[in-house]
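Below you'll find the structure, written out as structure tokens, and then a few comments.
Of the protein chains in this complex, all but one are displayed in their positions.
Each chain carries a letter (A, B and C) given by its place in the written order, and its residues are counted from 1.
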Amino acid sequence: MDTNYETIIIGGGVLGSSIAYHLSDCKKDRILVLDQKFPLAGTSGSTQAWIWVHNKTPSWYAEFNMYSAELFPYLAKKIGDVEYKQTGGLSPFFNEADREKALQLAKAYKEIGIKIKVLSREEALEKEPSLNPNVAGATYSSIDGNVNPFRLVDRYMRAAKKNGVQYSTFNKVTEIQKLHDKFIVVSEKGTFVCKNLILAGGTWSRELGKLVDINIPVNQVRGQILVTEPLKPFLNYTISGVRQTFNGEVLIGYSMEKEGFNRATTLDLIQETANMAVHYIPGLRKAKVVRAFSGIRAMPEDGLPILGSIPGIDRLYVAATHSGMTLSPLIGTLMSELILDGETSVPIDRYSISRFDSLVR
Amino acid sequence: METDVLIIGAGPAGLTAAVETASRGLDVTIVEESLSMGGQLIQQTQVLGSLPSFYQPKRGFELAQRLRKLVEDTSVRCLLGHRVIGFYKDGSVGISDEANVFPLKAKKIIVATGAAEKAIAFPKWTLPGIMTIGAAQTLLNRDFVLPGKHAVIIGTSDFAMDVALQLSEGGVQVKAMVEKSQTVLARDTEKVNQVSKMGIPVHVNSSIKEARGIGRVEEIDIEQREQIMTIPLDTVCVDGGRSPILDVFYQLECSFGYQRELGGWIPQYNPFFRTDREDVFLAGNAAGVSSQGVLLVTGIIAGINASESLGALSKEEAEIKTTSLWKEIETLETKLDPDVWNARIRHVQNYEHPVLTDQFIS
Amino acid sequence: MHIKHHPILGEQLQKQVTIYFKDEPYTAYEQQSVAAALLANDIKQLGVSRNLVQPRGMFCSRGRCCSCYMTVNGEDHVRTCMTKVVDGMKIYPNDGDPQVRSESHGD
Partner (left out) sequence: MDKTTIICRCEEISYEEIEDVISIGARRFDDVKRLTRCGMGPCQSKICSSLVAEIIHDKTGLPFPEIPLPRMRMPISPIKIGTLTTNSTTFSSVKSVLDEVELEDGKVK
């Protein structure tokens, strides 16, 4: 295996693989992706994978998500079928306080050109007849949808490899040094040299940052999700909390726990999630759960992406975010632009790591 | 619901563990998914030769009856038709009877979930009529149904020999036994002779090439030294060996080690049949696939040491008993297959160095 | 075929019951599993696989492989190797994914 690269990306999840693909697609060669395990072993392989825009705040962040969601149809044409489906997104609510919130949300989004409709009970039930008849209403946006996360990462990875990107898996990075205009990246399987270094470690970003004495404030949030066995297609929309896959399974859950890297599931939360399932879709009562899984989300301290160059260290970049599935095509594109041209077509200054106070450890 | 000792699985190991703990005055609960006690012993009609010295040779189902009687004479709470589905944050066990899920808080847990048969894959192995040898035996001796008229058995373990004989006696024509190794795997030569006396051909250096049939298996191709032999039949029984059932241990975050001779991955445990979790013991095939006799002994050891950990038995007494029971395992296991015994010793010695740990850490 | 006289266990099949497979009556005996009782009546194919629509029957008989899934008394995907027959039981093959309906549409 070569040891000398133009660009090394640490992390082969949805962001790392998307950056590798987009960069290689711009005829940039000599790219290496290092993964401590195997792509999909972490967050990217344990998600409901909604492509979700609506109900994200602040509205400029929703706008950022919208740009990315709009790239999916084009992306599928380039890297292959990723089972992306723009189903439209539905967020049911069950009380009047939430209706007020929904109306405010629609108003705020209108200004940036994202259309959200606040549906009445009848309209919600007409769209999604299997919803609980006690629903008070729902917010609806046609932008939202879902994707097969396994396919997405697999296709990014295969397309990147086709463009000449190399992957070194089950290979943890242990040390990073900056020597003149080069990075020396020491890993379990050998030492590599590169000009550009991109940290795309997801939940492990904080640990990667320590190797270059930079504080990347990304925390871990655990989500537990139930999977039913495949059911005949019956859900028309991606419901925030419940969605049906291409294959027919229904994925249920919207939970957040602070448990570090512990990916255990608990019966307490499985039962709560089952309650949520029948609260949203009473007909699911008879469906069988075959598995509960747990994913560790990467959660930057203020909830917003951390993107771009790292001040003070030339040619060192970071890409860490929540909602990696939704944002991957855009972030992949923008990071490639940044590395190739030094500027991006969509401004990312807001997402710079310099917004945090304690940059240096 | 609360209990001193929860035993998961009412097979031979679970039942002996239940007797050991309940007879010392502990409050004991057994959870068993099926509606009857005895586990896989229920359909074993063969005589079990190598039982511990304190048992007389018996047929499997007779041993199950006896264990059942012993348990019924105690105050053990038997939750038949119940299964463990998972665990709560506070360590309580989640149990379901299909209508409800409820937590059960146990001071100690003895896991005796047994072993599962492994599959053998070949073209069209998914056709109806192709089943594990354990399934064929269950049909025959528990459901009283003939699996078919003409069968071939893929595999030649001792268990395969038992099932071949039982199928023959039940009226199924066993047309062949197929073994990919150079020799028959069964160690019980008496059984191998019986099979040969029944006129069942045993093909070594052979493997199943493919199955065919419309809606059900109708014929198979056996390949032996590049020769293909086609056998018309309606039943194929596959013997892929067995491996411990580990789901419960995995959820309990126990560590694992690998011992091929004991069935592959098994929970790590010490001489007291305790896992690396203070409150979790194990017994039976779940602690390494072995003979019926050994399973009983492991159940006793786990029961004794779980009792000791709850103060129902002195440490000294538990140690003396455990040591002599290990001798019993050595006798039985060495007679059966010294490699199995050696693997078990190796495994226990590895207690401090499990191979697979922290499985839920990202 | 039901074993009327078992070589070692003798006559075990005592209480006869009637079960219905695709609305046709068949003879079974109490304590038999649904999959076994059907097999005794020469019904081996219990369903079809969901993608390739290939025939499936009982494989492991331990409730693990899910190959014996059938619809029993209105419930889809019942593991028939683990379910005992009951007089009058109505059984249909597993020929597709279960349907979910809203409770408001009747259940």
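Operating definition for what follows: contacts are C-beta pairs under 8 Å (C-beta built on N, C-alpha and C of every residue); 3 or more make two chains touch, one makes a residue touch a chain.
Quick caveat: nothing in here was measured; it's all calculated off a predicted structure.
Touch, as defined at the top, links the missing chain to these shown chains in the whole complex: A, B, C.
Here one chain is not drawn; of A:Asn134, A:Thr174 or A:Asn275, the residue touching it is A:Asn275. Interface note: of A:Arg30, A:Lys117 or A:Lys288, the residue touching the hidden chain in the full complex is A:Lys288. Set against the missing chain, the residues B:Leu80, B:Val101, B:Val204 or B:Met229 yield one that touches it, B:Val101. The residue from A:Tyr167, A:Trp204 or A:Tyr351 that touches the chain not shown here is A:Tyr167. As for the chain not pictured, it touches chain A at residues 38, 40-41, 45, 55, 57-59, 91-93, 98, 101-102, 104-105, 107-108, 139, 150, 154, 157-158, 161, 167, 169-170, 226, 228-230, 240-241, 247, 253-257, 265, 267-279, 284-293.
Contact between chain B and the unshown chain involves residues 83-87, 94, 96, 98-103, 116, 118-119, 121-123, 125-126, 210, 240, 243, 246-248, 250-251, 256, 258, 260, 264-265, 355-356, 359-360.
In the full complex, chain C makes contact with the omitted chain through residues 49-52, 54, 56, 59-60, 63-67, 69, 77.
The working rule: only the chains that are shown with their structure count from here on.
Of all chains displayed, B has the C-alpha centre closest to the centre of the whole protein C-alpha set. Residues 42, 203, 220, 261-268, 270-271, 292, 294, 296 of chain A are the ones touching chain B in the complex. Of all residues in chain A, those touching chain C in their complex are 129-131, 133, 229-232, 234, 248, 281-288. Every residue of chain C that touches chain B in the complex is listed here, in rising order: 1-3, 6-9, 12-13, 29, 31-33, 36-37, 39-40, 44-46, 49, 54-64, 67, 81-82, 84.
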